[in-house]
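Removed: one protein chain of the complex. Kept in place: all other protein chains.
Should a chain be cited, it is by its letter among A and B, assigned in written order, with residues numbered from 1 in that chain.
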Amino acid sequence: MILAFLEHDAGTPTQLGAETIGFAGALADRLDQALEVVAVGPEAEKAAAAAAPPAEVVHLGLGGLGTYAPRAWAHVLADVAGAGGAVAVVAPGSERGNEVMAHLAAMTDLPLATNCVALDPVAEAGPAGGDGPWRLTRNRWAGSLLEDAELDPGQGRPRLLTVALGARPPGAGRQPVGAPAIRPAGTVADDTDLAVAVGDVVQPEGSGVSLTDARVIVSGGRGVGGEDGFALLEQLASLLGGAVGCSRVVTSEGWRPHRDQVGQTGTRVSPELYIACGISGAIQHMVGCKGAKRILAINTDPDAPIMGKADYAVLGDLHDVLPAIVAELRRARGAAD
Amino acid sequence: MSGAPADASTVIIGAGIVGNGLAWHLAQLGETGIVLVDKGPLPNPGGSTGHASNFLFPFEHSRMMLSLTADSVVQYKALGVFTESGGIEVARTETRMQELRRKVSTARAWGVDCHLLSPEDIKKLVPYVNDELIVGGLSFPTTGVVDSLRAGTIMRERAQAIGALEVVGNVEVQGIDVVDGRVRAVRTDTGTIRTERVVVCCGVWSPRIARMAGAHIPLTPAVHQMVSVGPIGLFAGTEGEISYPIIRDVDTFMYERQHGADMEVGSYAHRPILVEPDDIPSIAESALSPTEMPFTSEDFDPQLADALDLMPELLGDEAAGVRYAINGLISLTPDGHPILGPSPEVGGLWSAAASWIKEAPGIARAVAEWMVAGRPELDVHEADLARFHPHQRTRAHVASRAREAFNKTYGIVHPSEQWVEGRGARRSPVHARTEALGAVYFETAGWERPQWYASNEALVDRYAERIVTRPAEWDARWYSPIVEAEHLAMRDGAGLVDLGAFCVFDVSGPGALAALERIAVARLDVPVGRVVYTPFLDEAGGMRADLTVMRLGTSSFRVVTGAGVGMLDRQWLLDHLDRDGSAQLADVTSGWATIGLWGPRARDVLSAVCAEDLSHAGFPYGTCRVIEVGDSEVLASRISYVGELGWELYVPAEAATALWDRLAGAGAPHGLVPVGIGVYGTTARIEKGYRSFGHDLTPEYTLCEAGLERRAVKHTDFVGRTAHLAERSRPPAARLCTLALDYTGTDPGSRRYPLGQEAILTEDGEPLVDAKGRRSYVTSAGAGPSVGSHLLLAYLPPSASVTGTRLVVECMGERYPVRVVVEGNGAVFDPTNQRMRS
Partner (left out) sequence: MRVLVGIKRVPAVGGRIVLSADGTAIDTRFLGSTTGPHEECAVEEAVRLVAARGGESVVVTLGPPESEEQLRYALSIGIDRAVLLETAGQEVGPRATAAELVGAIRDLEGNGGPFDLVMFGNEAPDSGDFQVGVRVAEALARPCVTGVKALEVGDGEVVARRDGGRGMEIYRVATPAVVTVREGLNLPRYPSLPGRLGAKRKPLERRTVEPGADGLRSVGLRLPDPDGRGAVSLGSGAEAAPAVVELLDELGLLAR
């Protein structure tokens, strides 16, 4: 049996959650295994219905627990995997997915491969995925580098892995096998499980459009030159109803708060247009903005890495270019008004 | 990204401060069709200009470097990018104070404003310095900082604006096409540029680019560590980039320079870290830029304590952090000088490399003038790419010297200081003999030359009364009283000198005479068997060489010159021979050994092993011929640089030891002793007033000023003749004179012995400035044991170049009386040359 963890947001499967089910289904198909799914929380059933996984069984856990408690979630996976003799447990390589799987790995003392983008389970596969190691490819440096690795068998216990966005499923998709059986997982969270759980949720200070929601992000790097230079970016972002972002050097210099940082250790963004002003495009930054539909780079250096990774480029000093865009924008709008 | 154009009159590779400056100066001189390429983006393509600390102290012990810096300051000021900050070298020890006083004397000679400071004075100027740690300092008030990137940009854009220059960034040079020994094209990743002239201004990448053309630019990238600490509380209220003088903490090989809110702390104290030119990362591979390598804190941290000691509160501020730290790459060369000029290996290939920010615009101007006019206004022969002997171009040599020189950047380097590493590259054929005699070797151009011989120790006692004991350690360093003993023994009997380092060039062919006549000042259309001393001039009349030429046949000449300048002289000859091949130059240095035999008993010694007529009539002065010495044929040349009867004996290298042994054996009854270069190159020649190229003779002074003009100018045209004729029609602005220290009545224990480059002043302490604005200083200095005085050569304005004039020499901060003993060219010893012509 392949066990997949269904990640959802108040009953709606996340994109990665859905991809993970697909990945796990393909794995089950490939190994000729059954697919079972775990969903947790009060709205787990709704999520399962929405996801419609091609699974034999969906286990619903912790229906009475209205909050996130990673160890308790892991406990559900451990119970279901143990009871069903899972060959593998597959979860999304999201913040929560990775955390829950880390707890599962810790509780079971099993190896865990996070953020896999490809999997070849048949390398030396015998029944149930075999006794040999599985070959997999996973992200390093947030996807700037790929690692080929081997994941050892668990001596009758499952192999644990999480799946990165856009991972290549290890086989054709699995066809639905009819409506899955819905079963309560039956796990009861103990005090240890609940020692870490979300208490309150508060809205962070700061107003305007958040980076994750913005359709346009005007982002600045070292080339902005200082805190004051961001007024130009603010101006353009405000005209476009977008948000201001920045690179790591900017937060390190204290020019902007960290919550504005786009990158490996900041926020991953996916706007319609990402305007990178005076940003060289270090790999740690690019992993944060590669989700953007389009990237426009404004830079004095035609050889800057970002110029090769952008869709559009303006060669020039942002201090000249941005005011011109603002003026042109006002002119265009004035004409429209 | 725009591609490379198809044609260029000149391709400049490298858009750092040098390349940009060169483009501008070429444009100013009327050149057009210049193309400047760089693999990096502009304005900062990622070379060493981009991370330089950008400060300029106006003083150097090297006159060439000082002049280049002075010119650069003028240029930076004109570009509006110079900020005068002042600079102070602080001394932690009395030894360093002496070095600072030495600088004061030379600085005064060369017109650089500076003055000594007490610790209290320094504290007033730089309140954050721990004055308890220092014993004094030397202030250079005209020190300043520049924006080198801006300067480069301005010069580049000006050259573009007048339509002389096309700039192509982000283009990588992939090859240089050479056909028939000449540059034809530069191949880039965006196309091929046809051109006849390429200038490599690539800093640390220069060796790599030159190699594409099959040529050498012998420099090595090396690490100079720098950290930037901030924000410094004290700097918060200051305006602009710099408000306090730059401190050079020279005893710890470090500097501290304000840069806005930060203090930049640089070090030349860490272990030498050389980088292979091929190992410099690409722009894409670099975390910062290719020349800002990852900082290695283990190399820098040992120096931190020194910096903290000097500026405890400022650098000890817990709120100030190390915000930037790099292993910055700089270029080091085997002799510390830049590498400029045309490649002797590939026609049309030029170098303007190994420049610091402080010389860069000056270098750019010099090279531009050189390219356009054939000659730079400033004398940069010490930086000429052609100066390197083949072994000096090897990676092993470059690395060895760079490694050793790195920690001397702020060191106290004695003018005679010898290298420790990379020795023994070239040995005279009689090396085993001189070694057995306990020779103490000084190196010139790789040759190990006996400076004096331990075997002559006993002579010191014999001549004790005529030998000076130098009480100051500095004056006695790299010196031995044996030199003076050898000198006196030669003058009393005879001396045997290993001159194996001579560069020997045979010029032959039907056009040889005509070619040499066109190059040399002296007439070379002389009978076969004559030896002629001659200077070479450049078109402007400046001195380019002085050497001797033997006419061996109707169309064959042998040119002999010193090893130090040998490669430059060789290049000068090659450049001025006809291209039709009617005259050929062969460098036969390695085939011949030269042994000098001089002294009143020289004829007796040689006669003992040679049956030929060696009498004055039978073998007159200024002639040469082949003689038989035992079973060797020896080319004997009767001339002298020491003022004695004798010969230079040229013998095939393989027969040199036999000749040495014969002469040594025959000489014993005549008092023959081995004599080192200390005598040959300094004491004996200075007693005779003979000029030394590079010290007394430079393109800065003319033939007449050096007193080397002939009674008449030959009718045949020669390079520089017009200028020389014009010069002769005017009285000289200065004359090279011999001066003697006058120590009568002074305490021997307090006497100092100048070694060169000290200021010559009036008795009132005023500088002597000639009509051309040049100040008098010591160009050569040495003992004169036969005349009982320490002798100096110096150019003096007419008012002072009168025998008997009393002046002073400033040495280590003190002034000592000197007297003009010979005005103009002449000898204080045997002024009528009786000895040589006896």
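The rule is short, and it goes like this: a residue touches a chain if its C-beta (ideal position, glycine included) is under 8 Å from a C-beta of that chain, and two chains touch if they have at least 3 such contacts.
The structure displayed is predicted, hence computed values, not measured ones.
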Out of B:6, B:162 or B:305, the sole contact with the unshown chain comes from B:305
Which listed residue, B:126, B:199 or B:320, touches the chain dropped from view?
-> B:320
Which of A:34, A:52, A:177 or A:329 touches the chain that is not shown?
-> A:329
Hidden partner sits against chain A at residues 9, 68, 70, 95, 98-99, 101-103, 105-107, 109-115, 133, 135, 137, 139-152, 154, 192, 195-204, 215-216, 240-242, 248, 251-252, 254, 257-259, 261, 264-266, 272-273, 280-284, 290, 294-297, 305, 307-317, 320-321, 323-325, 327-329, 332-333
Chain B residues that touch the omitted chain in the full complex | 229, 279, 281, 283-288, 293-298, 301, 304-305, 307-308, 315-323
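Just so we're on the same page, only the chains that are shown with their structure count from here on.
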Can you name the residues of chain A that touch chain B in the complex?
-> 300-305
Across the complex, what residues on chain B touch chain A?
-> 1, 40-41, 169-170, 283-284
